[in-house]
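Removed: one protein chain of the complex. Kept in place: all other protein chains.
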Amino acid sequence: MPSPIETLTEYFSEFPGIGPRAARRFVYHLLSKDAEYAGALADAIRELKKSILQCRLCFRFFQNGASQKLCDICSDEHTDQSTLLVVEKDADFENIRKAESYSGFYFILGGAIPILEKEPAKKIRARELFDRVQERAKGGALKEVILAVGATMEGENTVLYISKILEPLAQKYNLKISSLGRGLSTGAELEYSDRETFTNALKNRS
Amino acid sequence: MPSPIETLTEYFSEFPGIGPRAARRFVYHLLSKDAEYAGALADAIRELKKSILQCRLCFRFFQNGASQKLCDICSDEHTDQSTLLVVEKDADFENIRKAESYSGFYFILGGAIPILEKEPAKKIRARELFDRVQERAKGGALKEVILAVGATMEGENTVLYISKILEPLAQKYNLKISSLGRGLSTGAELEYSDRETFTNALKNRS
Amino acid sequence: MPSPIETLTEYFSEFPGIGPRAARRFVYHLLSKDAEYAGALADAIRELKKSILQCRLCFRFFQNGASQKLCDICSDEHTDQSTLLVVEKDADFENIRKAESYSGFYFILGGAIPILEKEPAKKIRARELFDRVQERAKGGALKEVILAVGATMEGENTVLYISKILEPLAQKYNLKISSLGRGLSTGAELEYSDRETFTNALKNRS
Partner (left out) sequence: MPSPIETLTEYFSEFPGIGPRAARRFVYHLLSKDAEYAGALADAIRELKKSILQCRLCFRFFQNGASQKLCDICSDEHTDQSTLLVVEKDADFENIRKAESYSGFYFILGGAIPILEKEPAKKIRARELFDRVQERAKGGALKEVILAVGATMEGENTVLYISKILEPLAQKYNLKISSLGRGLSTGAELEYSDRETFTNALKNRS
(Lines give C-alpha, C1' and ligand atoms only; values in the text may rest on other atoms or scores of the structure.)
Protein backbone atom coordinates (compact mmCIF):
# COMPACT_ATOMS: atom_id res chain seq x y z
CA MET A 1 0.00 0.00 0.00
CA PRO A 2 1.44 3.38 -0.95
CA SER A 3 2.08 5.81 1.85
CA PRO A 4 -0.35 8.74 2.24
CA ILE A 5 2.58 10.98 1.37
CA GLU A 6 2.95 9.22 -1.98
CA THR A 7 -0.80 9.18 -2.60
CA LEU A 8 -1.18 12.88 -1.95
CA THR A 9 1.96 13.71 -3.94
CA GLU A 10 0.36 11.99 -6.90
CA TYR A 11 -2.86 13.94 -6.51
CA PHE A 12 -0.99 17.23 -6.39
CA SER A 13 1.14 16.19 -9.39
CA GLU A 14 -2.07 16.24 -11.44
CA PHE A 15 -2.64 19.89 -10.59
CA PRO A 16 -1.99 22.10 -13.63
CA GLY A 17 1.68 23.03 -13.96
CA ILE A 18 2.82 21.02 -10.91
CA GLY A 19 5.61 18.45 -11.12
CA PRO A 20 6.50 15.77 -8.56
CA ARG A 21 8.94 17.98 -6.67
CA ALA A 22 6.47 20.84 -6.16
CA ALA A 23 3.77 18.29 -5.31
CA ARG A 24 5.99 16.87 -2.61
CA ARG A 25 6.55 20.35 -1.18
CA PHE A 26 2.79 20.81 -0.98
CA VAL A 27 2.58 17.63 1.08
CA TYR A 28 5.27 18.85 3.48
CA HIS A 29 3.43 22.14 3.69
CA LEU A 30 0.36 20.26 4.87
CA LEU A 31 2.38 18.11 7.27
CA SER A 32 3.76 21.27 8.85
CA LYS A 33 0.21 22.43 9.61
CA ASP A 34 -1.96 20.96 12.35
CA ALA A 35 -4.77 18.44 11.84
CA GLU A 36 -7.40 21.15 12.16
CA TYR A 37 -5.96 23.02 9.19
CA ALA A 38 -5.85 19.88 7.06
CA GLY A 39 -9.43 19.10 8.08
CA ALA A 40 -10.58 22.57 7.07
CA LEU A 41 -8.88 22.25 3.69
CA ALA A 42 -10.45 18.83 3.15
CA ASP A 43 -13.85 20.31 4.04
CA ALA A 44 -13.33 23.22 1.63
CA ILE A 45 -12.61 20.76 -1.17
CA ARG A 46 -15.74 18.74 -0.46
CA GLU A 47 -17.76 21.92 -0.05
CA LEU A 48 -16.55 23.19 -3.41
CA LYS A 49 -18.12 20.34 -5.29
CA LYS A 50 -21.31 20.58 -3.25
CA SER A 51 -22.02 24.28 -3.44
CA ILE A 52 -20.63 25.15 -6.84
CA LEU A 53 -23.01 24.30 -9.67
CA GLN A 54 -22.51 24.43 -13.39
CA CYS A 55 -24.93 26.73 -15.17
CA ARG A 56 -27.09 24.62 -17.48
CA LEU A 57 -27.12 27.37 -20.12
CA CYS A 58 -23.55 28.68 -20.29
CA PHE A 59 -21.75 25.88 -18.38
CA ARG A 60 -19.92 28.31 -16.13
CA PHE A 61 -19.29 27.23 -12.56
CA PHE A 62 -21.19 29.41 -10.10
CA GLN A 63 -22.18 29.41 -6.47
CA ASN A 64 -25.66 28.19 -5.78
CA GLY A 65 -27.07 31.19 -3.94
CA ALA A 66 -30.80 30.60 -4.00
CA SER A 67 -31.24 27.09 -5.28
CA GLN A 68 -31.36 28.42 -8.80
CA LYS A 69 -30.07 26.45 -11.75
CA LEU A 70 -28.74 29.41 -13.71
CA CYS A 71 -25.72 31.61 -13.12
CA ASP A 72 -26.05 35.30 -12.37
CA ILE A 73 -25.44 36.35 -15.96
CA CYS A 74 -27.79 33.89 -17.61
CA SER A 75 -30.53 34.72 -15.10
CA ASP A 76 -30.03 38.49 -15.24
CA GLU A 77 -32.65 40.18 -17.37
CA HIS A 78 -30.31 43.15 -17.96
CA THR A 79 -27.82 40.98 -19.87
CA ASP A 80 -27.57 42.09 -23.49
CA GLN A 81 -29.66 39.54 -25.41
CA SER A 82 -28.11 40.18 -28.81
CA THR A 83 -24.65 38.65 -28.33
CA LEU A 84 -23.21 35.36 -27.13
CA LEU A 85 -19.47 35.22 -26.42
CA VAL A 86 -17.95 31.76 -26.66
CA VAL A 87 -14.81 31.05 -24.62
CA GLU A 88 -12.70 27.99 -24.00
CA LYS A 89 -12.73 27.86 -20.24
CA ASP A 90 -13.75 29.50 -16.98
CA ALA A 91 -10.38 31.20 -16.52
CA ASP A 92 -10.84 32.93 -19.89
CA PHE A 93 -14.30 34.04 -18.83
CA GLU A 94 -12.99 35.49 -15.58
CA ASN A 95 -10.25 37.43 -17.32
CA ILE A 96 -12.62 38.76 -19.96
CA ARG A 97 -15.20 39.78 -17.39
CA LYS A 98 -12.58 41.88 -15.64
CA ALA A 99 -12.10 43.91 -18.82
CA GLU A 100 -15.70 45.15 -18.40
CA SER A 101 -16.09 45.74 -22.11
CA TYR A 102 -18.68 43.06 -22.90
CA SER A 103 -22.23 42.89 -21.55
CA GLY A 104 -23.93 39.96 -23.31
CA PHE A 105 -24.21 36.22 -22.68
CA TYR A 106 -21.33 33.78 -22.44
CA PHE A 107 -20.80 30.14 -23.30
CA ILE A 108 -18.00 27.93 -21.97
CA LEU A 109 -16.80 25.46 -24.61
CA GLY A 110 -14.90 23.34 -22.13
CA GLY A 111 -11.82 23.05 -24.33
CA ALA A 112 -10.31 23.63 -27.74
CA ILE A 113 -9.79 21.34 -30.71
CA PRO A 114 -6.23 20.22 -31.39
CA ILE A 115 -4.97 20.19 -34.97
CA LEU A 116 -5.79 16.87 -36.70
CA GLU A 117 -8.14 15.83 -33.90
CA LYS A 118 -10.21 12.91 -35.12
CA GLU A 119 -13.20 13.40 -32.87
CA PRO A 120 -13.53 17.16 -32.45
CA ALA A 121 -17.09 16.96 -31.19
CA LYS A 122 -15.88 15.13 -28.09
CA LYS A 123 -13.38 17.84 -27.18
CA ILE A 124 -15.85 20.67 -26.76
CA ARG A 125 -19.56 21.25 -25.99
CA ALA A 126 -20.43 21.43 -29.68
CA ARG A 127 -23.96 20.00 -29.39
CA GLU A 128 -24.77 22.16 -26.38
CA LEU A 129 -23.53 25.28 -28.15
CA PHE A 130 -25.63 24.51 -31.20
CA ASP A 131 -28.73 24.04 -29.04
CA ARG A 132 -28.07 27.18 -27.05
CA VAL A 133 -27.55 29.33 -30.15
CA GLN A 134 -30.62 27.86 -31.82
CA GLU A 135 -32.77 28.49 -28.77
CA ARG A 136 -31.68 32.12 -28.45
CA ALA A 137 -31.82 32.80 -32.20
CA LYS A 138 -35.28 31.30 -32.59
CA GLY A 139 -36.79 33.96 -30.41
CA GLY A 140 -35.06 36.58 -32.53
CA ALA A 141 -33.05 38.12 -29.73
CA LEU A 142 -29.59 36.79 -30.68
CA LYS A 143 -27.80 38.65 -33.49
CA GLU A 144 -24.16 37.68 -33.11
CA VAL A 145 -22.00 34.84 -31.81
CA ILE A 146 -18.48 36.01 -30.92
CA LEU A 147 -15.84 33.30 -30.90
CA ALA A 148 -13.34 34.46 -28.29
CA VAL A 149 -10.58 31.88 -28.40
CA GLY A 150 -6.79 32.24 -28.32
CA ALA A 151 -4.86 33.30 -31.42
CA THR A 152 -3.19 29.89 -31.49
CA MET A 153 -3.32 27.03 -33.96
CA GLU A 154 -5.73 25.19 -31.67
CA GLY A 155 -7.81 28.32 -31.34
CA GLU A 156 -8.02 28.86 -35.07
CA ASN A 157 -8.91 25.22 -35.56
CA THR A 158 -11.69 25.61 -33.01
CA VAL A 159 -13.01 28.71 -34.77
CA LEU A 160 -13.13 26.83 -38.09
CA TYR A 161 -14.94 23.90 -36.55
CA ILE A 162 -17.55 25.93 -34.67
CA SER A 163 -18.16 28.22 -37.63
CA LYS A 164 -19.01 25.19 -39.75
CA ILE A 165 -21.34 23.80 -37.10
CA LEU A 166 -23.15 27.10 -36.61
CA GLU A 167 -23.32 27.88 -40.34
CA PRO A 168 -26.89 26.51 -40.82
CA LEU A 169 -28.14 28.57 -37.88
CA ALA A 170 -26.32 31.64 -39.14
CA GLN A 171 -28.07 31.34 -42.49
CA LYS A 172 -31.48 30.50 -41.10
CA TYR A 173 -31.57 33.22 -38.47
CA ASN A 174 -29.31 35.77 -40.12
CA LEU A 175 -26.75 35.54 -37.35
CA LYS A 176 -23.29 37.06 -37.52
CA ILE A 177 -20.49 34.69 -36.47
CA SER A 178 -17.47 36.81 -35.60
CA SER A 179 -14.10 36.25 -34.02
CA LEU A 180 -11.81 38.55 -32.06
CA GLY A 181 -9.69 41.05 -33.96
CA ARG A 182 -6.04 40.33 -34.59
CA GLY A 183 -3.33 42.93 -34.40
CA LEU A 184 -0.76 44.29 -31.99
CA SER A 185 -1.45 43.24 -28.44
CA THR A 186 -0.45 45.62 -25.68
CA GLY A 187 3.32 45.85 -25.41
CA ALA A 188 3.99 44.40 -28.88
CA GLU A 189 7.03 45.77 -30.71
CA LEU A 190 7.35 45.75 -34.46
CA GLU A 191 10.89 44.49 -34.50
CA TYR A 192 9.73 41.22 -32.98
CA SER A 193 6.23 40.86 -34.42
CA ASP A 194 5.57 37.87 -36.62
CA ARG A 195 4.43 38.24 -40.19
CA GLU A 196 0.83 37.31 -39.44
CA THR A 197 0.48 39.80 -36.61
CA PHE A 198 1.82 42.67 -38.70
CA THR A 199 -0.33 41.74 -41.67
CA ASN A 200 -3.43 41.65 -39.46
CA ALA A 201 -2.48 44.89 -37.74
CA LEU A 202 -2.03 46.55 -41.13
CA LYS A 203 -5.38 45.25 -42.37
CA ASN A 204 -7.15 46.38 -39.19
CA ARG A 205 -5.53 49.80 -39.07
CA SER A 206 -7.78 52.72 -38.28
CA MET B 1 46.22 55.80 -20.41
CA PRO B 2 43.62 53.03 -20.40
CA SER B 3 44.66 49.70 -21.82
CA PRO B 4 43.31 48.77 -25.28
CA ILE B 5 41.44 45.96 -23.55
CA GLU B 6 39.62 48.51 -21.40
CA THR B 7 39.01 50.85 -24.31
CA LEU B 8 37.52 48.14 -26.48
CA THR B 9 35.51 46.72 -23.60
CA GLU B 10 33.92 50.13 -23.22
CA TYR B 11 33.09 50.34 -26.92
CA PHE B 12 31.44 46.93 -26.84
CA SER B 13 29.55 47.85 -23.66
CA GLU B 14 27.74 50.47 -25.71
CA PHE B 15 26.43 47.82 -28.09
CA PRO B 16 22.70 47.25 -27.57
CA GLY B 17 22.01 44.74 -24.80
CA ILE B 18 25.67 44.19 -23.91
CA GLY B 19 26.99 44.58 -20.37
CA PRO B 20 30.62 44.86 -19.26
CA ARG B 21 31.05 41.12 -18.79
CA ALA B 22 29.85 40.20 -22.29
CA ALA B 23 31.88 43.10 -23.70
CA ARG B 24 34.99 41.68 -22.06
CA ARG B 25 34.27 38.28 -23.57
CA PHE B 26 34.12 39.92 -26.99
CA VAL B 27 37.58 41.38 -26.41
CA TYR B 28 38.97 37.97 -25.46
CA HIS B 29 37.31 36.53 -28.52
CA LEU B 30 39.26 39.02 -30.65
CA LEU B 31 42.47 38.37 -28.76
CA SER B 32 42.10 34.67 -29.51
CA LYS B 33 41.99 35.45 -33.23
CA ASP B 34 45.04 36.44 -35.27
CA ALA B 35 45.93 39.99 -36.35
CA GLU B 36 44.61 39.36 -39.86
CA TYR B 37 41.15 38.58 -38.55
CA ALA B 38 41.11 41.70 -36.38
CA GLY B 39 42.28 43.74 -39.34
CA ALA B 40 39.52 42.38 -41.54
CA LEU B 41 36.91 43.19 -38.90
CA ALA B 42 38.29 46.71 -38.53
CA ASP B 43 38.13 47.11 -42.31
CA ALA B 44 34.54 45.86 -42.41
CA ILE B 45 33.57 48.45 -39.81
CA ARG B 46 35.19 51.28 -41.75
CA GLU B 47 33.72 49.96 -44.99
CA LEU B 48 30.26 49.89 -43.46
CA LYS B 49 30.23 53.63 -42.89
CA LYS B 50 31.70 54.28 -46.34
CA SER B 51 29.48 52.16 -48.52
CA ILE B 52 26.21 52.34 -46.63
CA LEU B 53 24.32 55.55 -47.24
CA GLN B 54 21.20 56.89 -45.63
CA CYS B 55 18.35 57.52 -48.07
CA ARG B 56 17.60 61.24 -48.08
CA LEU B 57 13.86 60.60 -48.45
CA CYS B 58 13.06 57.75 -46.04
CA PHE B 59 16.28 57.76 -43.95
CA ARG B 60 16.80 54.05 -44.32
CA PHE B 61 20.35 52.80 -44.54
CA PHE B 62 21.10 51.22 -47.91
CA GLN B 63 24.06 50.10 -49.94
CA ASN B 64 25.22 52.57 -52.52
CA GLY B 65 25.05 50.45 -55.63
CA ALA B 66 25.18 53.02 -58.43
CA SER B 67 26.10 56.26 -56.75
CA GLN B 68 22.46 57.06 -56.28
CA LYS B 69 21.18 59.04 -53.32
CA LEU B 70 17.92 57.17 -52.90
CA CYS B 71 17.21 53.68 -51.61
CA ASP B 72 15.70 50.99 -53.83
CA ILE B 73 12.16 51.60 -52.54
CA CYS B 74 12.17 55.38 -52.80
CA SER B 75 13.67 55.20 -56.30
CA ASP B 76 11.40 52.41 -57.53
CA GLU B 77 8.60 53.75 -59.70
CA HIS B 78 6.47 50.68 -58.93
CA THR B 79 6.22 51.60 -55.26
CA ASP B 80 2.63 52.34 -54.27
CA GLN B 81 2.46 56.15 -54.19
CA SER B 82 -0.64 56.39 -52.03
CA THR B 83 0.73 55.26 -48.67
CA LEU B 84 3.64 56.13 -46.40
CA LEU B 85 4.41 53.79 -43.53
CA VAL B 86 6.22 55.41 -40.61
CA VAL B 87 8.41 53.17 -38.42
CA GLU B 88 10.73 53.78 -35.51
CA LYS B 89 13.89 52.17 -36.76
CA ASP B 90 15.59 50.12 -39.47
CA ALA B 91 15.11 46.84 -37.62
CA ASP B 92 11.34 47.46 -37.63
CA PHE B 93 11.47 48.18 -41.35
CA GLU B 94 13.34 44.94 -42.03
CA ASN B 95 10.89 42.86 -40.06
CA ILE B 96 7.90 44.50 -41.71
CA ARG B 97 9.33 44.10 -45.17
CA LYS B 98 9.64 40.36 -44.57
CA ALA B 99 5.88 40.17 -43.99
CA GLU B 100 5.41 41.17 -47.67
CA SER B 101 2.02 42.69 -46.98
CA TYR B 102 2.83 46.36 -47.63
CA SER B 103 3.92 47.87 -50.94
CA GLY B 104 4.12 51.65 -50.40
CA PHE B 105 6.76 54.08 -49.16
CA TYR B 106 8.44 54.00 -45.76
CA PHE B 107 9.84 56.59 -43.39
CA ILE B 108 12.27 55.88 -40.55
CA LEU B 109 11.55 58.11 -37.55
CA GLY B 110 14.84 57.38 -35.88
CA GLY B 111 13.31 56.84 -32.44
CA ALA B 112 10.23 57.13 -30.28
CA ILE B 113 9.11 59.78 -27.81
CA PRO B 114 9.31 58.83 -24.12
CA ILE B 115 6.43 59.78 -21.85
CA LEU B 116 6.88 63.31 -20.43
CA GLU B 117 9.71 64.07 -22.87
CA LYS B 118 10.32 67.81 -22.81
CA GLU B 119 11.80 68.14 -26.28
CA PRO B 120 9.97 65.56 -28.38
CA ALA B 121 11.04 67.14 -31.67
CA LYS B 122 14.64 66.27 -30.90
CA LYS B 123 13.91 62.59 -30.38
CA ILE B 124 12.58 61.86 -33.85
CA ARG B 125 12.77 63.20 -37.42
CA ALA B 126 9.62 65.29 -36.96
CA ARG B 127 10.57 68.11 -39.29
CA GLU B 128 11.78 65.72 -41.98
CA LEU B 129 8.57 63.68 -41.77
CA PHE B 130 6.46 66.82 -42.10
CA ASP B 131 8.41 67.90 -45.18
CA ARG B 132 8.28 64.46 -46.75
CA VAL B 133 4.51 64.12 -46.22
CA GLN B 134 3.89 67.65 -47.53
CA GLU B 135 5.97 67.01 -50.61
CA ARG B 136 4.18 63.77 -51.47
CA ALA B 137 0.72 65.12 -50.60
CA LYS B 138 1.14 68.29 -52.62
CA GLY B 139 1.37 66.31 -55.82
CA GLY B 140 -1.82 64.50 -54.88
CA ALA B 141 -0.34 61.02 -54.84
CA LEU B 142 -0.27 60.42 -51.10
CA LYS B 143 -3.57 59.42 -49.49
CA GLU B 144 -2.60 57.84 -46.17
CA VAL B 145 0.13 57.97 -43.57
CA ILE B 146 0.28 54.77 -41.51
CA LEU B 147 1.93 55.10 -38.11
CA ALA B 148 3.48 51.70 -37.49
CA VAL B 149 4.96 51.95 -34.01
CA GLY B 150 4.92 49.52 -31.09
CA ALA B 151 1.84 49.11 -28.89
CA THR B 152 3.79 50.51 -25.96
CA MET B 153 3.39 53.71 -23.93
CA GLU B 154 6.25 55.28 -25.87
CA GLY B 155 4.67 54.16 -29.11
CA GLU B 156 1.28 55.63 -28.23
CA ASN B 157 2.95 58.84 -27.16
CA THR B 158 4.73 58.97 -30.50
CA VAL B 159 1.47 58.42 -32.39
CA LEU B 160 -0.16 61.28 -30.49
CA TYR B 161 2.72 63.63 -31.19
CA ILE B 162 3.03 62.83 -34.89
CA SER B 163 -0.73 62.98 -35.40
CA LYS B 164 -0.73 66.50 -34.00
CA ILE B 165 2.15 67.57 -36.21
CA LEU B 166 0.60 66.12 -39.36
CA GLU B 167 -2.91 67.41 -38.56
CA PRO B 168 -2.59 70.58 -40.72
CA LEU B 169 -1.41 68.54 -43.70
CA ALA B 170 -4.15 65.96 -43.15
CA GLN B 171 -6.77 68.71 -43.31
CA LYS B 172 -5.24 70.60 -46.21
CA TYR B 173 -4.66 67.58 -48.45
CA ASN B 174 -7.42 65.31 -47.16
CA LEU B 175 -4.93 62.72 -45.87
CA LYS B 176 -5.84 59.81 -43.67
CA ILE B 177 -3.55 59.36 -40.65
CA SER B 178 -3.96 55.79 -39.43
CA SER B 179 -2.25 53.52 -36.94
CA LEU B 180 -1.90 49.74 -36.76
CA GLY B 181 -4.83 47.71 -35.50
CA ARG B 182 -4.82 46.41 -31.95
CA GLY B 183 -6.05 42.99 -30.97
CA LEU B 184 -4.75 39.49 -30.29
CA SER B 185 -1.26 38.99 -31.62
CA THR B 186 -0.32 35.53 -32.82
CA GLY B 187 -0.09 33.11 -29.93
CA ALA B 188 -2.10 35.29 -27.51
CA GLU B 189 -4.28 33.44 -25.00
CA LEU B 190 -7.36 34.96 -23.46
CA GLU B 191 -6.58 33.80 -19.95
CA TYR B 192 -3.50 36.02 -19.94
CA SER B 193 -4.60 38.92 -22.15
CA ASP B 194 -4.71 42.35 -20.57
CA ARG B 195 -7.87 44.37 -20.44
CA GLU B 196 -6.86 46.71 -23.23
CA THR B 197 -5.95 43.93 -25.64
CA PHE B 198 -9.26 42.14 -25.11
CA THR B 199 -11.25 45.35 -25.43
CA ASN B 200 -9.48 46.18 -28.69
CA ALA B 201 -9.87 42.65 -29.99
CA LEU B 202 -13.60 42.78 -29.20
CA LYS B 203 -13.98 46.14 -30.93
CA ASN B 204 -12.07 44.96 -34.00
CA ARG B 205 -13.86 41.64 -34.29
CA SER B 206 -14.90 40.57 -37.72
CA MET C 1 -19.71 34.70 3.28
CA PRO C 2 -16.91 34.07 0.80
CA SER C 3 -17.62 31.62 -1.98
CA PRO C 4 -16.02 28.16 -1.70
CA ILE C 5 -14.05 29.08 -4.82
CA GLU C 6 -12.52 32.04 -2.98
CA THR C 7 -11.96 30.04 0.19
CA LEU C 8 -10.16 27.27 -1.63
CA THR C 9 -8.20 29.72 -3.76
CA GLU C 10 -6.89 31.24 -0.56
CA TYR C 11 -5.87 27.87 0.84
CA PHE C 12 -3.99 27.00 -2.33
CA SER C 13 -2.36 30.46 -2.37
CA GLU C 14 -0.63 29.47 0.88
CA PHE C 15 1.00 26.49 -0.82
CA PRO C 16 4.73 27.10 -1.34
CA GLY C 17 5.45 28.99 -4.54
CA ILE C 18 1.80 29.38 -5.54
CA GLY C 19 0.26 32.76 -6.36
CA PRO C 20 -3.44 33.64 -6.64
CA ARG C 21 -3.60 32.89 -10.36
CA ALA C 22 -2.15 29.38 -10.07
CA ALA C 23 -4.33 28.79 -7.00
CA ARG C 24 -7.40 29.67 -9.00
CA ARG C 25 -6.37 27.22 -11.71
CA PHE C 26 -6.12 24.51 -9.09
CA VAL C 27 -9.71 25.24 -8.08
CA TYR C 28 -10.91 25.01 -11.67
CA HIS C 29 -8.98 21.78 -11.99
CA LEU C 30 -10.98 20.39 -9.08
CA LEU C 31 -14.25 21.74 -10.45
CA SER C 32 -13.57 19.91 -13.71
CA LYS C 33 -13.33 16.62 -11.79
CA ASP C 34 -16.31 14.76 -10.37
CA ALA C 35 -17.39 14.76 -6.73
CA GLU C 36 -15.86 11.34 -6.15
CA TYR C 37 -12.41 12.60 -7.12
CA ALA C 38 -12.73 15.61 -4.85
CA GLY C 39 -13.89 13.34 -2.04
CA ALA C 40 -10.91 11.05 -2.51
CA LEU C 41 -8.52 14.00 -2.42
CA ALA C 42 -10.17 15.34 0.71
CA ASP C 43 -9.84 11.89 2.30
CA ALA C 44 -6.16 11.69 1.34
CA ILE C 45 -5.52 15.03 3.04
CA ARG C 46 -7.24 13.92 6.25
CA GLU C 47 -5.50 10.56 6.08
CA LEU C 48 -2.12 12.26 5.74
CA LYS C 49 -2.42 13.94 9.10
CA LYS C 50 -3.75 10.78 10.71
CA SER C 51 -1.24 8.20 9.51
CA ILE C 52 1.88 10.32 9.28
CA LEU C 53 3.59 10.85 12.62
CA GLN C 54 6.50 13.02 13.57
CA CYS C 55 9.42 11.09 15.05
CA ARG C 56 9.92 12.25 18.63
CA LEU C 57 13.70 11.96 18.32
CA CYS C 58 14.58 13.45 14.92
CA PHE C 59 11.27 15.22 14.15
CA ARG C 60 11.02 13.72 10.68
CA PHE C 61 7.59 12.87 9.38
CA PHE C 62 7.12 9.14 8.87
CA GLN C 63 4.38 6.64 8.29
CA ASN C 64 3.18 4.87 11.37
CA GLY C 65 3.68 1.25 10.35
CA ALA C 66 3.51 -0.61 13.64
CA SER C 67 2.25 1.89 16.16
CA GLN C 68 5.81 2.84 16.94
CA LYS C 69 6.76 6.35 17.99
CA LEU C 70 10.12 6.41 16.23
CA CYS C 71 10.99 6.65 12.55
CA ASP C 72 12.79 3.84 10.74
CA ILE C 73 16.21 5.48 11.09
CA CYS C 74 15.96 6.36 14.80
CA SER C 75 14.64 2.88 15.59
CA ASP C 76 17.16 1.03 13.42
CA GLU C 77 19.96 -0.48 15.49
CA HIS C 78 22.23 -0.51 12.43
CA THR C 79 22.23 3.28 12.21
CA ASP C 80 25.73 4.66 12.80
CA GLN C 81 25.64 5.89 16.43
CA SER C 82 28.60 8.24 16.14
CA THR C 83 27.16 11.02 13.97
CA LEU C 84 24.09 13.24 13.98
CA LEU C 85 23.36 15.23 10.82
CA VAL C 86 21.29 18.36 11.40
CA VAL C 87 19.17 19.63 8.48
CA GLU C 88 16.67 22.42 8.08
CA LYS C 89 13.68 20.53 6.76
CA ASP C 90 12.27 17.22 5.55
CA ALA C 91 12.90 18.01 1.88
CA ASP C 92 16.60 18.46 2.67
CA PHE C 93 16.59 15.14 4.49
CA GLU C 94 14.99 13.39 1.51
CA ASN C 95 17.48 14.81 -0.94
CA ILE C 96 20.43 13.93 1.28
CA ARG C 97 19.20 10.41 1.86
CA LYS C 98 19.10 9.84 -1.90
CA ALA C 99 22.83 10.60 -2.06
CA GLU C 100 23.41 7.43 0.02
CA SER C 101 26.64 8.77 1.43
CA TYR C 102 25.62 9.21 5.07
CA SER C 103 24.59 6.44 7.45
CA GLY C 104 24.12 8.07 10.87
CA PHE C 105 21.27 9.79 12.71
CA TYR C 106 19.43 12.89 11.50
CA PHE C 107 17.74 15.83 13.19
CA ILE C 108 15.22 18.16 11.53
CA LEU C 109 15.65 21.73 12.78
CA GLY C 110 12.33 22.88 11.39
CA GLY C 111 13.75 26.09 9.91
CA ALA C 112 16.69 28.45 9.70
CA ILE C 113 17.51 31.67 11.50
CA PRO C 114 17.18 34.88 9.48
CA ILE C 115 19.88 37.52 9.84
CA LEU C 116 19.12 39.91 12.74
CA GLU C 117 16.40 37.61 14.06
CA LYS C 118 15.52 38.76 17.59
CA GLU C 119 14.20 35.45 18.86
CA PRO C 120 16.30 32.80 17.14
CA ALA C 121 15.29 30.08 19.57
CA LYS C 122 11.72 30.30 18.35
CA LYS C 123 12.66 29.73 14.72
CA ILE C 124 14.21 26.31 15.16
CA ARG C 125 14.11 23.31 17.50
CA ALA C 126 17.08 24.59 19.48
CA ARG C 127 16.04 23.14 22.85
CA GLU C 128 15.13 19.79 21.33
CA LEU C 129 18.46 19.60 19.49
CA PHE C 130 20.38 20.36 22.68
CA ASP C 131 18.51 17.62 24.55
CA ARG C 132 18.96 15.12 21.75
CA VAL C 133 22.69 15.77 21.46
CA GLN C 134 23.13 15.64 25.23
CA GLU C 135 21.26 12.37 25.49
CA ARG C 136 23.30 10.69 22.73
CA ALA C 137 26.61 12.15 23.92
CA LYS C 138 26.08 11.15 27.55
CA GLY C 139 26.13 7.47 26.61
CA GLY C 140 29.39 8.07 24.77
CA ALA C 141 28.15 6.93 21.38
CA LEU C 142 27.94 10.32 19.67
CA LYS C 143 31.21 11.76 18.37
CA GLU C 144 30.21 14.40 15.84
CA VAL C 145 27.34 16.73 15.03
CA ILE C 146 27.30 17.71 11.33
CA LEU C 147 25.46 20.94 10.55
CA ALA C 148 24.12 20.41 7.03
CA VAL C 149 22.47 23.69 6.15
CA GLY C 150 22.51 25.77 2.97
CA ALA C 151 25.50 27.93 2.05
CA THR C 152 23.32 31.02 2.42
CA MET C 153 23.41 33.93 4.86
CA GLU C 154 20.55 32.35 6.79
CA GLY C 155 22.36 29.04 6.77
CA GLU C 156 25.60 30.56 8.08
CA ASN C 157 23.66 32.42 10.73
CA THR C 158 22.04 29.16 11.78
CA VAL C 159 25.42 27.41 11.97
CA LEU C 160 26.76 30.19 14.21
CA TYR C 161 23.78 30.04 16.52
CA ILE C 162 23.70 26.25 16.86
CA SER C 163 27.46 26.05 17.34
CA LYS C 164 27.17 28.44 20.28
CA ILE C 165 24.34 26.47 21.81
CA LEU C 166 26.12 23.14 21.46
CA GLU C 167 29.50 24.51 22.61
CA PRO C 168 29.08 23.42 26.29
CA LEU C 169 28.17 19.88 25.19
CA ALA C 170 31.05 19.81 22.71
CA GLN C 171 33.49 20.64 25.48
CA LYS C 172 31.99 18.36 28.10
CA TYR C 173 31.69 15.29 25.86
CA ASN C 174 34.55 16.01 23.46
CA LEU C 175 32.17 16.29 20.49
CA LYS C 176 33.18 17.57 17.09
CA ILE C 177 30.79 20.16 15.64
CA SER C 178 31.35 20.28 11.88
CA SER C 179 29.69 21.85 8.89
CA LEU C 180 29.58 20.89 5.24
CA GLY C 181 32.59 21.68 3.05
CA ARG C 182 32.50 24.68 0.76
CA GLY C 183 33.89 24.68 -2.77
CA LEU C 184 32.80 24.19 -6.34
CA SER C 185 29.42 22.53 -6.58
CA THR C 186 28.77 20.30 -9.56
CA GLY C 187 28.58 22.31 -12.76
CA ALA C 188 30.29 25.41 -11.32
CA GLU C 189 32.48 27.37 -13.72
CA LEU C 190 35.35 29.53 -12.59
CA GLU C 191 34.48 32.47 -14.78
CA TYR C 192 31.25 32.94 -12.83
CA SER C 193 32.25 31.78 -9.36
CA ASP C 194 32.04 34.31 -6.57
CA ARG C 195 35.08 35.24 -4.54
CA GLU C 196 34.04 33.21 -1.50
CA THR C 197 33.46 30.04 -3.46
CA PHE C 198 36.85 30.22 -5.17
CA THR C 199 38.62 31.04 -1.92
CA ASN C 200 36.97 28.05 -0.22
CA ALA C 201 37.68 25.78 -3.18
CA LEU C 202 41.32 26.82 -3.10
CA LYS C 203 41.57 26.24 0.65
CA ASN C 204 39.90 22.83 0.36
CA ARG C 205 41.93 21.69 -2.64
CA SER C 206 43.24 18.17 -2.58
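A, B and C are the chain letters, set down in written order, and residue numbers restart from 1 in every chain.
Following the convention adopted for this analysis, a contact is a pair of C-beta atoms (placed from the backbone, for glycine too) under 8 Å apart; a residue touches a chain by one contact, two chains touch by 3 or more.
All of these numbers come straight from a predicted model, not from anything done at the bench.
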Which displayed chains the hidden chain touches across the whole complex: B, C
Those residues of subunit C which, in the complete complex, touch the missing chain: 87-89, 91-92, 95-96, 98-102, 146, 148-152, 178-206
Residues belonging to subunit B that touch the chain removed from view: 3-5, 7-8, 11, 14-17, 22, 24-31, 34-35, 38-52, 54, 61, 63, 89-91, 94
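Note that only the chains that are shown with their structure count from here on.
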Closest chain to global C-alpha mean, per-chain Cα centroids: A
Geometric centre distance via CA averages, subunit C-subunit A, whole Å: 41
Intercentroid distance (Cα basis), subunit C paired with subunit B, Å: 55
Residues within subunit B bordering two or more other chains: none
